Every structure is written in structure tokens, then in C-alpha cells.
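The complex appears here minus one protein chain, its other protein chains still in place.
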Amino acid sequence: MRDLLARLAVGAPVPVFPVAGGGTREALARLRLRPDVHLVDTPRHAIVLLVLGEFPPGEIAGLAAVHDMIPSPRVTVHWTPGGPRDDVPRSMRVDGDDTALVAALSRVAGEVLSGTRASEPPIRPDVDPVEWRGIGPYGHGGKGMTGGTPFGRPLAERAPDRDGLELDQLSVTVGPWLGALPPGLELGIKLQGDVIQEVEIHPPAVTLERPDGWVRALEVPVPVAELELDRARHHLVWLGEALRVHDLPALGQRTLRLAQGLTPGDRGEVERVLAEVRRTGIYRLALRGLGAVDPSQVGGLGPVARAAGLEDDARLDDPTYQELGFRPVSHRGADAADRWRQRIAEITQSLDLAGRAGDRTAFGDGVVEGPRGRITSDGILPGAVTVDLLPELLTGLEWGDAVAVVWSLDVDPTGVASRSSPEGAAA
Amino acid sequence: MSPAWAVALVGVLLMVSVYLVAVMETIFGLRVSGVRGYGRAWALPMSRAALLLSQRRSVTERPDAQAWALAPALLGGLGAVALTAIPLAAGVEVADVDAGIVLFGAALVQVMVAVFLHGWAANSLFPVLGAFRMAALALSVSIPFSLVVITTALPAESLSVGLIISSQESLWNVVRQPLGLPIYLITGLGFSFWAPLQLPDARDLSGGTSAEVSGAALLVWRVARASILVAVAAMGAAAFLGGYLGPWLPGWLWMAVKTFGLLAILVWSGHRIARPRMETAVKLGWTVLLPLALVDVFVSGALTL
Amino acid sequence: MSLDALLVVAAALFGAGVYGALSQQSFVMIMMGLELMLNATILAVVAFWWGSTGGNPEGQLLAIVVMAVMAIEAAIGFALVTNVYRVRKADITEKLRRLRG
Partner (left out) sequence: MSGIVDFLFWVFAVAAVVTGWLVFRTDSMVRAAYWLMASFVAVGAILVTLDAQFLGLILILMMAGEMTIMAIFMVMYMMNPAGLNPMTMVHQHRTAAVAGAGAFVALALVGLLADFPDRPAPSGTDPTVDLGVELLGESMLVFESAGVALLAVMIGAIALVSKRGRYGDADEGSEEPILEKTE
């Protein structure tokens, strides 16, 4: 029976839960396109735990909880796009490119399903965090009838809410590898029902993502065509991931596939896909009126700023772009729908620029307009500033709307790491 | 029909249709994502099922274990009960009840209970949020749903599904009550929490009520959910498209063609229409669909008189 | 199945409802006791219609009126619970010694 099931199961894409460290955005997008792999949203649906990218040394231990959430049979694979890593035993490590990774994932999944490889035991002991029964007058673990800390957990606190009813608050930590949030983003939130009352940003458990191409453009002249194609590709990957979270995974895959090997000649196909995104009604149904930002707070944040009506673009000062007749696109509403419209408009604009640029080069001279905003030589990435907007924007939203706002901002939590790591290391 | 045969028939029909729904879902997915070659789609649901069956079930901290085990079975049972109310061909009625359309409605409304239990029992944040979403969604679509379903009984002057079908001999209800079918399909999507109205099991909740479920329990849940969709499509075919009525072909074939036509529309819309916000979905139910359903009732009632 | 058996079942349901309505502290649980009593009432009414009225449809009509009463009880009950909670932050009867606002 087990053999039969295992043989049948080999035909299905391997359910993989990815835990993505720094520098893996593109690799993750490529992996989503592989028909033999299915990247799932929760570890409960996975067989393989895929740890990819780089983490600060201590953080691998934090993966234990995710590992133990995967039901048996389970197996872990480590992979780094850039090259092999040394802190992992060879048996769990995959060296090589995407194809080697996919082959390895299928192989280990087949082995663990057919029983030739043992399922990994849980890392953490399976015990209750505190004793559960038999304390207190009612056996509920607390003092009195309505107070105390039942089973070691404090009772929920009450707080005012939008209906004028003081109901219980639930404090939870979500992330850093929640399928619905960008990898590495960890939030401490207080919920009343599904309404967010308070948000706190936790320092991410992921090392800095290095936008190498963009940082290089700060110092040496780089072909405009290359930069603009990079920008279009970045936005397409963003669009693919955001569509997946909005439950349009097939359309998202089509977008991600476009991002691979993008050339200015793909413009027709890009426009067809973007028109299809518009036709899903996503602006009207899911985004309009959500997460409007104050234009005075988003200077330098690229698409977020331009969607709020600012003509804020470092490319305006670049003589090469002036020569190409560059004018930034902008929108007025400042909400999530406008940010989607903004990026989608910038995809076609970038393709257009890349097509017309020829072999012209741009010289950043200490400032470059990256896909998330202004990158300067002082090292603070625009993603860091975007993350700072979250507490104010998310407070008072329902969870689903909050997720939509987070994706509409194209948050880069690793930007926080780059800024707060000196203090974080001290604390 | 003897009870044993009836149960077997409904079970087999449901399994076949659910498999076809899974194939359709895969083919539409591949099509939208721009991949050619759909040959793989026919075997894929089987492999996926085998994979889930080889997985162990997961355990959360202090779940309501009985309710957690009950919920998927309850949902599947409701799909089967809803299907029994529908004549599959002339005279082939599994449960011959006078108030068949009320039986169907009662079974579908109970879906809310199964989903709420499924989310609540896991004792985990996102499943509970999914459960709350189901309550809000089902309550806002259930009144327009009941209204348009009951309106199809007006021309038939009976609550029996068989008589509702035979009352469409001269004219299908989809023509007689043009508002009915669209409202029915939208609210039916809500009850089967299928895309684009899969809010209780949405990705922004990492899978919602099924976020903590794995293995065979997840397979049963997915099959049960698809069986609700099948029942919705079959009733849509019976109540609005004349069921087994039609020229040339045998009745059961007409019924199958109409049912799968509606299923194709429902599955297709999941890939082409964005999932609305919770607030938009609730507003849609109360401020758009409910008034339209009332118009449907009044106009159809006046025409029947 | 006989009228006597039906009435005994309805009496048992009613007894359970009485116990619930008197013993529970939470408002919503008390409402559940009331609903259980109304459930028994519906059963008894339909039993009489089935066994004693010769199929007079007014018996079923009475059952529908009881159902409407049940819906009214629920709506008023939920509204009261919400209002009391808003003003007093209490949802159990022990906390409401005085009913003055």
C-alpha cells in the first residue's frame, strides 16, 4: 500500500515550504516556475523544508519551530544560490544550480515517501510549555475564577475598539516566514477579532539583501538598458508574488515567467498580462482606498512616492535620462490601488526606456533610483523606510487588508537589518 | 430506488465529478499561467491525493480533536445530501422529498457550521480568523441565495425539484428569471468558499481554516469542498437550465452537460476574478445581491400571477 | 411512534431547557436554555398537529409562529447582551445585581 502510494505520489509536484534568507528573491521566483516543485504557504502542507540563502549564524536554530510544524514524513534541504555553505552537514546540503536543486528535492521527497530515507525526528521536545491541569480552585491553573494566568498564559487584556465595545485583545507574533508576508518580515501585533490594534516591527532574522547591480551603479557607469530591464524585472517579480498572495497564483506564475529573460521586445506580451491583471478587477475589489500614505512621509520611496503624486525620481537629474526625454509617471490617490497602477505603469515605461537607450550609460554619482526608491551611498536602503510606515498604516485594518497594504508597499525587511544591526547586535 | 443503490450512486457520481473539477482546476490554472500541454492534468489530481495520503496528520496544541475530525466528514456529507435532492434524470430522484429545494438549502446553509468548526477546532490563529470570515460571508450570501432558489419554485407552484424542472418544459428559468442564475452562482461560490470567494481558506491567512491541516484530513477537506461546488452546479442546472430536459440526447447526458458547463464557469471565474476584500464581499451580499434578489422575487411573482 | 412518546420527548427537552436557563450565568447560555424550551414547544405543537388535529394546517402555522418568536427572542437577546456589555462590561448575571442604568 505504501509503495503504491509512494509511486503514485512521485507524479505530484513536491510540496516545499521555503524559508528564504537574504539574496534569494530571484531564486525563489525561479523556483515557483518549476512544474516539479510546489511552494506551499504553510509548513503543514509541506514535505520538504527548504532553507535557502544566508542567515545570521544564530538564526538557523530559530528554524526548529518551523521544522517541527511539518508533519511526518519530513526532510530538510539547504541551498544557497551563490555557492555552498559550510555550517550545514553535507547530507542535507545541495550544491549547484536550480536544476540540481529541483532534482535533489524530487529525490529526497521520493526517498522519504517510500521509506528508504527516515523522516527527520522533531528538533524540539514535545512537552507542554507549562503544566496544564490541576492548579487553582477550578483546576484552570489560575487564581480565583476570572483572574490569574491559566496554564501559564496571561488572560487577554481588554482595549477599546472601533465599535465601542471593549473586547479581548490577542497578542501574537507573525512571521518571519509566514507565506502571506514577504520573507523575513516579523510583526508583533495585537488583534481584536481580525482587526489589528497595534503593530510592532521586529528586527528580521535575515541578513542584508545586497542589490548588487544597483549599488554598482553608484560608482561606475552602467548601461541604462540593463538598469531599466532590472527595474521592470523587479516589478514583475513583485507583481507575481503579490498576485499569488491575492489568490491569483496562475496569473502570478505567468508574470514571474515573463520576468525571466525579459527583453524590450517582450513589451506586447507584458501589456497583455498587465491588461489581464486589470481585468480581474483587483483594484476595485481588493485594493481601492486601502493604506493611503501621507505624501510628506514617503519622499525618496520611488513608486510609493510617485503613486502619492510626488515627482520624486533620481533619474530626473541624470543627463542620460534627460536626453531620453524621461518623465516620471505618477498617480494621485496614494492608496494601495495607485501603488499597483504606478508599478504596472513603470514596467512598460522601463521597457520603453530600455528599448530606446541603445548603449547609453548612466552614472549614479552617489545616487541611483532603484526599484524601491532612492539608493544613496550612505547605505540606507529604501526598504528600511518603507517598513517604518507599517505600524501607522496597518493599525485599524483587518488582517486581509493589512496583508494587501504590506504587499502594495513592496516592503524589504532586510533593509531594516542593514540599518539597525549595530544596535541590534549590542542589545 | 433502494437506499443502498442510492448511496452508492451518489457516492460514485460525487467522486467522479470532484475528480473532474480537480482536472478542470488544473487545466484552467495551466492555461492562465501560459503553459501549453494539458496531458499531465488528468493524472495530477491522483498523484496529489496519493501524496496527501502518505502524509501523517498534524497536531496543534490542544485542538478540539473530535470537532476537527468531524468537520471534513460533515462537509462531505452535506455535499452528498445536497446532491440527493436533485433529480439526475427523468424519474431518477435519490431522495424523493416534496420540499426538495428546502432540503438543498438546509444542507448548504449547514456548510457554514462545518467550516466554522473546522477553523475553530484547530486552536490556532489563522484557522479561527478563517472561521469568523466564513460566518460573515455565509450570513451575507445566505439570504439572497435562499431568495433566488425559492423563486424558481414560483412557476412550478411546488417546492419539489422534479416539478421545478418539469415547469421549465416551455421556457427555462434562466430566461424567465434573468437575475436568478447570476445571483445564484455568486452566492453559491460563497457557500462552497471557492475562488474568488475563498475568503475562509485564503492565502492571506496561509490557508485559513485548513492552514493547520495535513495529510488525509486535508484531502478529505478539499474533496468535500469540491463536492459542495458540484452540488451547487447541479442544482443550478436543475433549477435554472431545465435539468435533464433537452432534445436528442438522453436526459442524464443533458444534466451532465449543463452541470459541467456551470462548473466550468465557476472554476474559470476563480482564476480570472480577484478575491474581494472581506468588507467588499459582505457589502456585495447585503447591498447589491439582496436588493437584486428581492427584485427577482417580486418580478417573478408578478409574472407568475 | 405515538403522540404520547412525542410529548414525553418534548417534556424532556423542556426540562433540560429549564435547567439550563436557571443554572447558567452567561447571558448567551441562558438564551440557549430558552431556545431549547422553544424547541420543545415546536416539537409538541407539531406532534399535536400530527396526532390530534386531523391534518389541520393551522397546527403547522402555530409552529411557524413559534419559530418567529424564537427569532425575535434571539434578536432582542443579542441586542440586550451587546448593550449591557457596552455599558457594564459584564456578560454574566451575577454582575448585574441592579438593573438601573
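When the chains are written out, they are named A, B and C in that same order, and each has its own residue count from 1.
One rule holds in what follows: a residue touches a chain if its C-beta (ideal position, glycine included) is under 8 Å from a C-beta of that chain, and two chains touch if they have at least 3 such contacts.
Treat the numbers as computed from the prediction; the structure is a model and nothing was measured.
K.L.:
With the missing chain put back, one of B:28, B:120 or B:244 would touch it. Which one?
P.N.:
B:120
K.L.:
Give me the chain B residues in contact with the hidden chain, please.
P.N.:
Against the missing chain, chain B presents residues 62, 64, 67, 97-99, 102-103, 105-106, 109-110, 112-113, 116-117, 120, 123, 132, 135, 138-139, 142, 146, 159.
K.L.:
Name, in rising order, the residues on chain C that touch the hidden chain in the full complex.
P.N.:
1, 3-20, 22-29, 31-33, 35-36, 39, 42-43, 46-55, 57-58, 60-61, 63-65, 67-68, 70-72, 74-76, 78-83, 85-87, 91-92, 94, 101
Definition applied: only the chains that are shown with their structure count from here on.
K.L.:
Is the chain-to-chain touch network here best called a line, a ring, a star, complete, or other?
P.N.:
line
K.L.:
How many Å are there between the centre of chain B and the centre of chain C, using C-alpha atoms for each centre?
P.N.:
Taking the mean C-alpha position of each chain, the two centres sit 32 Å apart.
K.L.:
Touching at least two other chains at once: which residues of chain A meet that condition?
P.N.:
None at all.
K.L.:
By the touch rule stated above, which residues of chain B touch at least two different other chains?
P.N.:
Correct list: empty.
K.L.:
Taking the touch rule as given, give the residues of chain B at its contact with chain A in the complex, in rising order.
P.N.:
28-35, 40, 43-44, 46-51, 53-58, 61-62, 125, 129, 132-133, 195-196, 198-199, 202-207, 211-215, 218, 271-280
K.L.:
Where on chain A is chain B touching in the complex?
P.N.:
2, 4-6, 8-12, 15, 35, 41-42, 44-45, 47, 69, 71-73, 113, 128, 132, 170, 172, 174, 178-180, 191, 193-194, 244-251, 253-254, 257, 279-282, 285-286, 290, 398-401, 403-404
K.L.:
Give every residue of chain C touching chain A within the complex, in rising order.
P.N.:
So the residues of chain C touching chain A come out as 82, 85-86, 89.
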